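In this view, the complex is presented without one of its protein chains, the others remaining in place.
So, subunit A:
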Amino acid sequence: MIDAAEHRIIDCDWHYQDSFEEIAEYMDDPWRTQYKRSNWGDSGVKQNLSSFFPTSTGDRQAYGKVVREHSNYPDEPETPDRIREGMEYLDIDASLQISHLALAMGGVQTDDERTQAFAKGHIRYMLEEVLDPDDGVYGLVPLPYSDVDSSLEILEMVEDEEAIRGGCFVTAGANPPLGNRKYDPIYERLEDMGLPIVYHTGGSGLDDYVRAGYEEMIETHTLGFLESNMSQLVSVTCRGVPEKFPDLDIVFMESGVTYVPGLISRLEEEYLKRPEEAPLLEKRPSEYITDYYFGTQPLEVSASPRLLELCFDMLGTDRLLYASDYPHWDFDSPSTITDLPFLSDDDRKRILSGNAAEVFGL
């Protein structure tokens, strides 16, 4: 036996807790400046290391472009009061809360019990501490669709809860896609309960869509939400979910509106050539899809007004729902709707509240 203190010891694996702030000083520009602006500071390993070497491009705070509060995900947890502050700030009278953390559930590809445990805990917490119909604070229940039985248990938990106005699928990780018969019992239950299903993708996994190797968030944030919504929209429609569950309201969130007419047009061409492969459809796909509801955020306000007007006409102003996505970095305020030149005031009111009141029973 030897005494370590009396012998030479070489440790072959030590981790120096370096910080972004210190290293940035030694980097070449533009990275030196970009990293110093990114607010990653001296927090070292507390930060998500993927923000340094971009295994994910999803860091909303990167390079310090958006500096308002909540432009990124705060270290401090949300409080119910913050909802009121946000609603006051945006002039919103009623809101549907969707779990921020649940958005990461979309990246789970395995039979992971944590998504179920989280979803149940989240909804108990929200019902107990946060949701308040008297104050216009409602919620959607996240459904861990990979486990149908758990999803049904969760719907059972919220059956008579006035504060819960729909179910939510975080669509990114859904394999097989959400038109598959596997999910039928969830749709059936929602239809029975008179609740809509809301498809809302999440940030997790955006880097892996279709192919790996994108370099910046501008690429993955543009494509990820679109790809996810488009894949589920096609699956849900072609597998006949609206034929199977005709009283189920279907809502797609957070990809703007301009992708839908293009997708419809593409799908129509395929359907005319291969209708027998979507055998439950009794009419063209467009006739189902224009019955779905679409959240407008992030609305393509810089697009040609002619294009936007065409999209609004094609989808129907009775099918569009204002959504802020607050407090996420690319939120839309109600002015995105009130400022649209081609809408009548009645259409604006429908999109800002009337359609939502109908579909969510508010």
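Criterion: contacts are C-beta pairs under 8 Å (C-beta built on N, C-alpha and C of every residue); 3 or more make two chains touch, one makes a residue touch a chain; residues count from 1.
Throughout what follows, contacts and distances are computed from a predicted model.
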Chain not displayed: protein name in its UniProt record ("NADH:ubiquinone oxidoreductase J", "Rieske (2Fe-2S) iron-sulfur domain-containing protein", "Cobalamin (Vitamin B12) biosynthesis CbiX protein" or "Phenylacetate-CoA oxygenase subunit PaaA"): "Rieske (2Fe-2S) iron-sulfur domain-containing protein"
Among A:R32, A:R284 or A:K349, the residue in touch with the chain that has been omitted: A:R284
Per the definition of touch given earlier, which of A:P185, A:G316, A:P334 or A:G361 contacts the omitted chain? A:P185
Of the residues in subunit A, which ones touch the absent chain? 181-182, 184-185, 187-188, 239-240, 243-244, 271-276, 279-280, 283-284
